[in-house]
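The structure that follows is given in the form of structure tokens.
Removed: one protein chain of the complex. Kept in place: all other protein chains.
Naming follows writing order (A, B and C), and every chain is counted from residue 1.
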Amino acid sequence: MGSSTGRLFSVTTFGESHGPAMGAIVEGCPPGIMLDLDAIQEELDRRRPGVSALSSPRKEPDQVQILSGVFEGKTTGTAIGLLIANKDADSSSYAPFSDVYRPSHADYTYDAKYGFRDWRGGGRSSARETVCRVAAGAIARQVLSTLAGVNVVGWVDQVGSVVSNSDPDEVSRQAVEASEVRCPNPDASAEMEGLIREVRGQKDTLGGVVRCVARGVPPGLGDPVFDKLEADLAKACLSLPAAKGFESGAGFSAASMRGSQHNDPFMFSDERVQTTTNHSGGIQGGISNGMDIVISVGFKPVATIFTDQQTVDNQGDARTIRPRGRHDPCVVARAVPIVEAAMALVLCDHLLRQRAIRGDEVFGS
Amino acid sequence: MGSSTGRLFSVTTFGESHGPAMGAIVEGCPPGIMLDLDAIQEELDRRRPGVSALSSPRKEPDQVQILSGVFEGKTTGTAIGLLIANKDADSSSYAPFSDVYRPSHADYTYDAKYGFRDWRGGGRSSARETVCRVAAGAIARQVLSTLAGVNVVGWVDQVGSVVSNSDPDEVSRQAVEASEVRCPNPDASAEMEGLIREVRGQKDTLGGVVRCVARGVPPGLGDPVFDKLEADLAKACLSLPAAKGFESGAGFSAASMRGSQHNDPFMFSDERVQTTTNHSGGIQGGISNGMDIVISVGFKPVATIFTDQQTVDNQGDARTIRPRGRHDPCVVARAVPIVEAAMALVLCDHLLRQRAIRGDEVFGS
Amino acid sequence: MGSSTGRLFSVTTFGESHGPAMGAIVEGCPPGIMLDLDAIQEELDRRRPGVSALSSPRKEPDQVQILSGVFEGKTTGTAIGLLIANKDADSSSYAPFSDVYRPSHADYTYDAKYGFRDWRGGGRSSARETVCRVAAGAIARQVLSTLAGVNVVGWVDQVGSVVSNSDPDEVSRQAVEASEVRCPNPDASAEMEGLIREVRGQKDTLGGVVRCVARGVPPGLGDPVFDKLEADLAKACLSLPAAKGFESGAGFSAASMRGSQHNDPFMFSDERVQTTTNHSGGIQGGISNGMDIVISVGFKPVATIFTDQQTVDNQGDARTIRPRGRHDPCVVARAVPIVEAAMALVLCDHLLRQRAIRGDEVFGS
Partner (left out) sequence: MGSSTGRLFSVTTFGESHGPAMGAIVEGCPPGIMLDLDAIQEELDRRRPGVSALSSPRKEPDQVQILSGVFEGKTTGTAIGLLIANKDADSSSYAPFSDVYRPSHADYTYDAKYGFRDWRGGGRSSARETVCRVAAGAIARQVLSTLAGVNVVGWVDQVGSVVSNSDPDEVSRQAVEASEVRCPNPDASAEMEGLIREVRGQKDTLGGVVRCVARGVPPGLGDPVFDKLEADLAKACLSLPAAKGFESGAGFSAASMRGSQHNDPFMFSDERVQTTTNHSGGIQGGISNGMDIVISVGFKPVATIFTDQQTVDNQGDARTIRPRGRHDPCVVARAVPIVEAAMALVLCDHLLRQRAIRGDEVFGS
């Protein structure tokens, strides 16, 4: 279980890091959407390893094949099959650890859960699975854009102790992509790059924070009680590899604010209801209010460090290991398109839910 | 949509704040569990308003009726119907705001979503719905305890700017319940109480942070990719009213740690695999590793403040409002049993999922 | 598990025959539908026992309470809580059989599944659960009628060996309700009544067939592959107590037809695509084609007969039993509103699914 997400716009994935291929089935895509295949590939390229001096040297072309659900360029409304081959898998560096539990990896928990595991490249627990999220998310982005004019932009706001504090209102994809670490603030970006190089030299790793904003979201998305928009966004983000924290709007900082500071006064402007501030991050009572939706995701440092670590093997015997393999010293730059995809999948699902109960009323068509 | 949660141990709820009753259906409960009804009522009493000088004066006995699924004291394995009457609803203080959008409440978003709303007491968006989570969670806690010896304890770790930093290893329910604000650290507790009284005097409100630990969780709970244990916990917590942030283990602080600091070395101790530190918060690769599971939930300040606020009505006209009604100045003390319930529901669901794929193998019976 | 149905318009139920109450939560109902509560009660009255000399003498007023989800007469879009009290439960006639397996009842299978059972009145396995389907189905009917002009009419087409063969094009609710056995053909109706009285005198029971037609269904409802409209209708009908067979359109008789006989030629008439015959029963490729949807459900004879039967008890010892309690000699007349409700629930769910992917395009708004 666990390989499916979404109630109406749903995605089911398969694939291990060192198997022949990764794949996904996207269900519930409305028919008649012109799919820009280059735009899908572009998102995969943004996630791809081996493109930056700062990321893993594994070379994967990550060329996506669309096997169904598209006819004469348009979505047919039926299941979309996606396939992405694994070309550059190298299991040899994992073989010495097939019976050992690498610290803060999923080796032990997979053994505990399933009784044994595919140890090659981390198997199903590998972050390589995110290639499917990004491909499916790229379709979701096109649906959101076509049906409702929604746009999603993410960026790196923190690497280790370097914080950018970029203003969500100001961040543009152009500025994000101009930075090798995907931080739109040039000063912070330079500092982050320097830190990554330094820590890589120490054979150590870094964590960080990715923020993401969705603009143009119509009011009314999200469901009461258990399926609040924030709840589904939190689940989508905490299901990302290495994610350990999530915030919506003011997040944890709201805990130390007074109601009089945090409340967002309403005003009527541009022919619609808006708020003068946006501490709520575009969501009130779990439902979008038409303001920008702003989220943050905190990532722990990469677990694979290249120095000696204490652990045990599957017999419980103490072992000292020094991992090998190809790993990023810091994943947050590559995590940007992944967080964007996760956010887009949730929004797209809730857009369709809202259509189910209201038809197209709320979208003015 | 939105009123159901859980895949195997599932809960579906209904009810508005000022309707005749709240209710829930708990499905998937294993048969043969002796249900301690007093323990269920005790959890409801912990959540109940009107019991502390620091909480809303609304008086609700919150007496739960079990309408099905239990026979001769034991769960039958079939659907459990729960009903909790609303006794002390008073809609009069809401009437003046039936056409106005109270800032940072769900008034506007419900209108946007549904075209109109039940404005009495916030209708479906009222935090009163959590009474159902607590009742269902109390059943989940008994299932967890009976089948796997799992125990869940939550506490208030922050109110406004007062932080307790209690050690998750040390917190006991007894210490928590000894404090009116449910903070096990007596000094911090006293300071929090003082702050709440002060802010209430200013007709303002406070937010805070609840932490929660689950002890005795067997390794192997959680599913790869989309249904990681952290993901489901994050969803459960961000679906709580006023929740704006979630952390698992080291959470956002992991973002500024190095891999060499954050990684949890494995050791073999007490005849099982353990880690020497627990920055992972008991979850690795989205699956429990047998260590304590530790989460944090950040809550924004209560939206209802008793001073003038700027807003608009449903015609878009500017209005100044000063809300009335019965509200807590700070909800976090009452949120403790709610977060515990949310956590218990997720763990119980994943316990059953794990039984589905492994039978009882992993629990040694 | 098993107490929920529907993906978008969903129903979750609870309740045992001899518990305090039955109940349901209806989720996903579009907002703004004026609910006619009398019409809901009327459907419950049609299903009610004790109203005909031909049915069980158990007297249940079956007064439905709506506890949430309706405000000022209109659905709010949030969960609708329904409660129906059990007033006339009498467990005394079941006590002698608490350790015995009544033939062709669910006594043994519930023991096998859950380890023990609530034996009072059949517990959760009692057909009394259908009261919830009828109430929820009555809401679905109003949604279908309001949003798409769909109308559902069922009738008894067979009792024992007496077959009516009524023409689905001609059957009216008025004609159905004019017959005590709900057969619109007066001759067959009289014969059926006579047969039921005769068999009741023999302390024996009868089965029969209910047919049902949905008129005005827009083309396009149903999903490819696993969720074909016929598939969901079949599931809804085979989940009814005592149901053992299902047919769509020509059903099993299609098996002995040639393609040239069975195929329905298309024509263009009344400004829409129609077929000149309707062997398909309004569904092609699992999707509605705008013609009347016609289904049949076969019911086995009531299991409770009032003569001696051989069986075993829960120790495996042979026992002879002669059941007591209040039971219908033939359930099919009361099954008519139940089959209608089952059909309405499926159609309503698929109507919302179609809105999710197409907005309101297909309904011409």
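Everything below uses one rule, namely that contacts are C-beta pairs under 8 Å (C-beta built on N, C-alpha and C of every residue); 3 or more make two chains touch, one makes a residue touch a chain.
Given the structure is predicted, the values throughout are model-derived calculations rather than measurements.
> One chain is left out of this view; which of C:Ala188, C:Ala234, C:Ile293 or C:Val339 touches it in the full complex?
Going through C:Ala188, C:Ala234, C:Ile293 or C:Val339 one by one, C:Ala234 is the residue touching the chain not shown.
> Touching the hidden chain in the complete assembly: which of C:Asn86, C:Gln142, C:Ser166 or C:Ser248 does that?
C:Ser248
> Where the complex has a chain not shown, which of A:Pro57, A:Pro96 or A:Gly115 is the residue touching it?
A:Gly115
> Would you write out the residues of chain A that touch the absent chain, in ascending order?
On the chain A side, contact with the omitted chain comes from 1-4, 8, 10, 12-16, 19-21, 23, 25, 27-28, 31-32, 65, 67-69, 71, 74, 76-81, 83, 113-118, 123-124.
> Mind listing the chain C residues that contact the chain we can't see here?
Output for chain C: 1-5, 7, 13, 101, 103-106, 108-110, 112-115, 124-125, 129, 158, 160-161, 199, 204-209, 219-228, 230-239, 241, 243-252, 254-268, 273, 275-276, 279-281, 283-290, 298-305, 307, 309-312, 316-318, 353-354, 357-358, 361-362.
> What is the set of chain B residues that contact the non-displayed chain in the whole complex?
Per the touch rule, chain B residues meeting the hidden chain are 7-8, 28-31, 77-79, 224-225, 352-353, 355-361, 363, 365.
We adopt the following convention: only the chains that are shown with their structure count from here on.
> Comparing centres built from CA atoms, which chain ends up most distant from chain B?
The chain lying farthest from chain B is C.
> Report the inter-centroid distance (CA atoms only) between chain A and chain B in whole Å.
Those two chain centres are 26 Å apart.
> Let me have the rounded angstrom distance from the C-alpha centre of chain B over to the C-alpha centre of chain C, please.
38
> Which residues of chain C are in contact with two or more other chains?
Within chain C, the residues that touch at least two other chains are 8, 28, 31, 77-79.
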